[in-house]
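Before I ask anything, here is the structure I am working with.
All protein chains of the complex are present and in place, except for one that has been dropped.
Here is chain A:
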Amino acid sequence: MFETLILILDATLRVSTPLILAALAGLFSERAGIVDIGLEGKMLGGAFAAAAAASVFGSAWIGLGFAIIASVGLALVHGFACITHRGDHIVSGVAINTVVAGLTITLGLDWFSMGGQTPALSGDERFFAITLPFADALADVPVIGLIYSELISGHNILVYLAFALVPATYWVVFKTRFGLRLRAVGENPHAVDTAGISVAFIRYRAVIICGVLCGIAGAYLSTAHNAGFLKDMSAGKGYMALAALIFGKWRPVPVMFACLLFGFLDAVAVRMQGVVVPGIGEIPVQAIEVLPYVLTVLLLAGFIGKAVGPKAVGRPYVKERA
């Protein structure tokens, strides 16, 4: 039983990683006042770029680089539409999601002729599990040994990176000059402008950071979690990350826990496949997969109180005409 729990938690960490990366990406963007429903598209674009580049160049790291470039490129398109041209954030985000969903398959067919997938990756083309020091030695120690060797050790570098980024994000957002300005620009861009700071420049930087993180999340999907790109492999994770962002009230640590909760439900869903519950019968996988969303709606509706986002989110900044 304990071992099963550890295995579920272990899976939780792996499933939560892209959620955490994408949710932190969304956090930077929305804290700066840019709604980003395009997390999904950027992640998918990143996943495709990573798998394609890793396959061609034979290196997961080069794949990661391309994922970041692709995702930042998409983020800049979003920024150009929303910041420079004051477009509607939702429309721009949905457009990015739609374009990427089609483009990845089209390019995949043209380049690899494998039905929209990329070639299966192996060896250095993927990120592999890292065994932490003493993991094997401690494996036989009761409880702690299992936790250390199974749960903490044995993940790929991107998993550790995602969790390390949580305190890093907290530090950047709440303890640095950039973070102060970032939060201010999402709350009251007029105050930032009158303080002599460029609203657009801060928002662009936020959007770029968002792109970098989404790129990493995408690379994780195709070159770490899986071994290649599959059509629509982001499968709504971008939206789930957005839900986690709201659920965690735009704060890094609560957002991480929201992602872990969603990841946990996902891991349980996988475990529950084909399990027959006495009296009920076999639980449909979909019923469990829908849980994170249902949970978000329920919790937002009543339990965690009002989730108030940054005040100026989604609103283009226009200097007032006196």
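What we mean here is this: contacts are C-beta pairs under 8 Å (C-beta built on N, C-alpha and C of every residue); 3 or more make two chains touch, one makes a residue touch a chain; residues count from 1.
The rule is short, and it goes like this: contacts and distances are computed from a predicted model.
> If you had to name the missing chain as UniProt does, which of "Aspartyl/glutamyl-tRNA(Asn/Gln) amidotransferase subunit C", "Protocatechuate 3,4-dioxygenase", "Nucleoside ABC transporter ATP-binding protein" or "Dihydroorotate dehydrogenase electron transfer subunit" would it be?
Of "Aspartyl/glutamyl-tRNA(Asn/Gln) amidotransferase subunit C", "Protocatechuate 3,4-dioxygenase", "Nucleoside ABC transporter ATP-binding protein" or "Dihydroorotate dehydrogenase electron transfer subunit", the absent chain's UniProt record names it "Nucleoside ABC transporter ATP-binding protein".
> Return the single residue from A:Ile68, A:Val192, A:Ala224 or A:Val313 that touches the missing chain.
In the complete complex, the chain left out is touched by residue A:Val192.
> Extract the touching residues of chain A with respect to the undisplayed chain.
175-181, 183-184, 187-188, 190-197, 311, 319, 321-322
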